[in-house]
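Only a portion of the chains appears, each positioned as in the full assembly.
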Amino acid sequence: MKLALLEQLRQRNPLVFTIANFVTVNDVANGLIAIGAAPMMSLEPAEAQEMVTAADGITLNLGTLTQQQIGQMHSVGYYAQLANKPVVLDPVAVGAIAFRKKIAREILAAFPVNLIRGNAGEITALVDVAWQAKGVDAGHGEADLQKVAKQVAQRYDCVVVITGPTDIVTDGQRLTLIENGSALFPLMTGSGDLLSSICAAFLALTTETVDDFSAVTAACQIYATTGELAAQSLTAELPNSFRTALIDRLHTVTVAEIEKVARYQELK
Amino acid sequence: MKLALLEQLRQRNPLVFTIANFVTVNDVANGLIAIGAAPMMSLEPAEAQEMVTAADGITLNLGTLTQQQIGQMHSVGYYAQLANKPVVLDPVAVGAIAFRKKIAREILAAFPVNLIRGNAGEITALVDVAWQAKGVDAGHGEADLQKVAKQVAQRYDCVVVITGPTDIVTDGQRLTLIENGSALFPLMTGSGDLLSSICAAFLALTTETVDDFSAVTAACQIYATTGELAAQSLTAELPNSFRTALIDRLHTVTVAEIEKVARYQELK
């Protein structure tokens, strides 16, 4: 697990352009700054090409998409592919809303993405596996999520993350289970959106020896562990104090602190 | 006062679709999660019908409306009426901005709502009673607010809440005054918007024996009392710490805690 990427990220300060969900955009920006990246948001298609040129990583968040944002996402995807910039897709609520699933599939058909990150309800929906999603929440179901994650990764030739009590990270072959975390994550709206944009920052650090899968696995491990540490600092189950503690802790956490408590399994 | 509805809400986890004010949307989402509901937001008219189908309760917040949102609200209202889903209208700033008053009235003419929640400046404006509203704030005036609230409730055949130092809840006949609260509420932007969406969550719990008036009264009592408890936990008048404490407390507060300090008057 390449946890030392956290130190590289803080040196490089990658610029992450997020087409953002208006519910969670402020926490995404503050969380990116806290961990050591730089946020940039835009709603205007006319500046899509310039934003891509400036960016080191890009996140497309479907959380509160509009027709205008859909056009902007296609524009951004086109320029990102030309410029070889890493792209993360966060398919918010595609498990609950058929309109969004259609939009997500059109995006995935139009240009390549490096990572799809969602909850169980969202990722299962992309391959029409039965699951009861609930709004933006994971919902419940009986599917084999490791298998589904691999299937989505293979179909779209990208890394896939399913976040939940245990996070699943796969590139279709390798699969890592991340066992750190906190029950407070699902009580904070945007905790998943922030992870997606942090993954985009880590994807800006790939090299010949650090591939997308390694970068995303490290990002997810660092995020889950930081949340666990943040939750431990609270005296009770306090969801809004957790938000503050998480963003604070993203700024102060060290690789050594994470290594000490990281729990994960690397599977085939 | 049916305060035990709080426990039912936490068991049922109603999904609240809010057409939201972009200033306050994050606190609305986190506050809904904290109390035990599930938030969903959307800006896109094309998914209006699906959002209504998925939702247990709906809030239309005029706080930062656009022409596109107005169309979306009419669409959502139409589908909500067909599907018999409870609708809350939060007529932000209709007391200060004539354009918004016109939009609010068109909404109220187009489809029924279960609740209108606003401050004194907003509710008086709906029936053209003299009042000096100031932007999104209540402003000041001499009108008999209990009378105005009943008048609005009768005209639009719905429950009406006027929030302020004392909250007024009426269905046009019954009227309850809620005397808990905190001077910190008006220092937190969106404290009213969050209450509107929490009321939508409680309106999802109505049954043959729990009507809209009872559900809304309980919601307002629980919210005002939780704010009072949150304010008591602070060492000074700290508005942003209050925001955090309020959302935290919505998660931890119990029916027994509320019963112990609830102060209200049930009037004819």
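All chains are identified by letter, namely A and B, in their written order; residue positions are counted from 1 within each chain.
The rule is short, and it goes like this: contacts are C-beta pairs under 8 Å (C-beta built on N, C-alpha and C of every residue); 3 or more make two chains touch, one makes a residue touch a chain.
Treat the numbers as computed from the prediction; the structure is a model and nothing was measured.
Chemist: How many copies of the chain make up the whole complex, given that 2 are shown?
Modeler: 3
What we mean here is this: only the chains that are shown with their structure count from here on.
Chemist: Taking only the C-alpha atoms, how many degrees of rotation bring chain A onto chain B, rounded to the nearest 5?
Modeler: Best-fit rotation on C-alpha atoms: 120 degrees.
Chemist: List the centre-to-centre spacing of chain A and chain B in whole Å, with centres computed as mean CA coordinates.
Modeler: Averaging C-alpha atoms per chain gives centres 33 Å apart.
Chemist: Contact residues on chain B for chain A in the complex?
Modeler: 13, 15, 20, 22, 25-26, 29-30, 33-34, 38-44, 46-47, 50-51, 54, 68, 243-245, 247-248, 251-252
Chemist: Spell out the part of chain A that touches chain B in their complex, as residue ranges.
Modeler: 22-24, 26-27, 63-67, 93, 96-100, 134-137, 186-190, 236-241, 243-244
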